[in-house]
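Take a look at the following structure, please.
And then subunit A:
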Amino acid sequence: MIEASWIAGLGVILFSIGLLGAFTRKNAIVVLMCIEVMLNAANLNFVAGASHYSDVDGWVFTAIAIAIAAAEVAIGLAILLSLYSTQETISLEDANILKN
Partner candidate 1 sequence: MSDTKNEWELLVPIIPFLLVAPSLKFLAGWESVEAAFLIVVVPLLIFPAILVLGQLYNGNETWKNRYKEGGIFALGSLALSLSIAIWILYDYIVGSAHFEAHSVVDPFSWLTFDVIEQTGAQWEVSTGFTDIGVGVWIDSVTLMLLFVATFLCFLICWFSLGYMNTDKINEDSNHRFYGEFVLFAIGMFGMVLADNFLWLFIFWEIMGLCSYLLIGFYYWKDSAAYAAKKAFLTTRVGDVFLMVGLLILYDIYGSLDFAVIFDDPSTGVGGMMVESSELFWALLMLFIGAVGKSAQFPLHVWLPDAMEGPTPVSALIHAATMVNAGLYLVVRMVPFVDIHVNGVAGLENFALIVAWIGGITAFMAAAIAFVQNDIKKVLAYSTMSQLAYIFTGLGAGLLFLNIGEHHAGYFVIGASMFHLFNHAMAKGMLFMASGSVIHEVHHAHDHVRELSDKYSTNEGDDHGDFDPQDMRIMGGLAARMPVTATAMMLGSMSIIGIPLIGGFWSKEGIIAETWAACLHEEPLMFVPALLVLATAGMTGFYMTRMWLMTFAGPPKSEIVGHVHEATPWIKEPLIILSVITALGGFALALFGAVEYLGDPEYDHLSFHGILYTLEHAFLPEDTNLRLVGWTTILIAMVIGPVMASRIHGGRLIDGVEASPLVSWLVDLSSRFGSQDVSELADSQLAEALQRRLYFDDLYEITLAKTAIPLAGLSAWFDKNVIDGVIKQIESNSASGSVQVRRITTGSARDYILMAAVGMLSIFALLWGVSA
Partner candidate 2 sequence: MGGERLIDDPLSVITLVPLAVGLLLMILPRVLPESSAEGLIRVSRNISIGVALAIAAITTLLFLGQWGSIDWTNITQGGYVLQNEAVDLIPAIGVTWKVGADALSFPMIWLTAILIPISMLVEWDAKRGHLFFPLLLIMESALLGVFVALDLFVFYVFWELTLIPMFLLILLWGGEDRRYAAMKFFIYTFTASVFMLIGILVMYFHTDAITGLGSLSGHHFDLVAMTAQDNLIPSEGLRHFVWILLLIGFATKMPSVPVHTWLPDAHVQAPTAGSMLLAGVMLKMGAYGFLRISMTVFPESTIEFVPLLIFLGMVSLVYGAWVCMGQTNLKRMVAYSSVSHMGLIFLGIATMQPLGIAGALFMMFAHGIISPLLFAVAGAFKHHYHTLEIGSMRGIAHHSPWLAAHMMLGWMASLGLPLLAGFVAEVAILIAFWMTYGWLVLLPALTLIVTAAYYLNSMQRTIFESNDPDQGILPDTLHGENPSDLTWHENAGMLTLAAMTALFGIMPFIFWDMMSDWSSGIIINTMIEAMQTQEWSP
């Protein structure tokens, strides 16, 4: 039986990877993927918690979190598309008309 803490540890690693990616990569799509990784880290925790506490809530949370992630990606891609259509870039650094 895998301990909840192991799963949580994996979550920490995933989260760190995601966060690191989020602020090192400049391609918006990649950042989106990093966000997904972070969300999945959270999902792992929920799952671990649910199994640890034998609480059904955790499963529900996971399910909903996945749904949220999906919505987020949908919206994100739509926004990136519209960005691309005007500025022809999806680089986080190049889109900087708005600043200061």
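On the choice of candidates, all candidates are chains of the complex that A comes from, given by their letters.
Here is the rule we go by: a residue touches a chain if its C-beta (ideal position, glycine included) is under 8 Å from a C-beta of that chain, and two chains touch if they have at least 3 such contacts; residues count from 1.
If you're wondering where the values come from, they're calculated on a predicted model, not measured in any experiment.
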{"item": "Candidate number, among 1 or 2, whose chain touches subunit A in this complex", "value": "1"}
{"item": "List of subunit A residues in touch with candidate 1 within their complex", "value": "19, 22-26, 28, 31, 92-93, 95-100"}
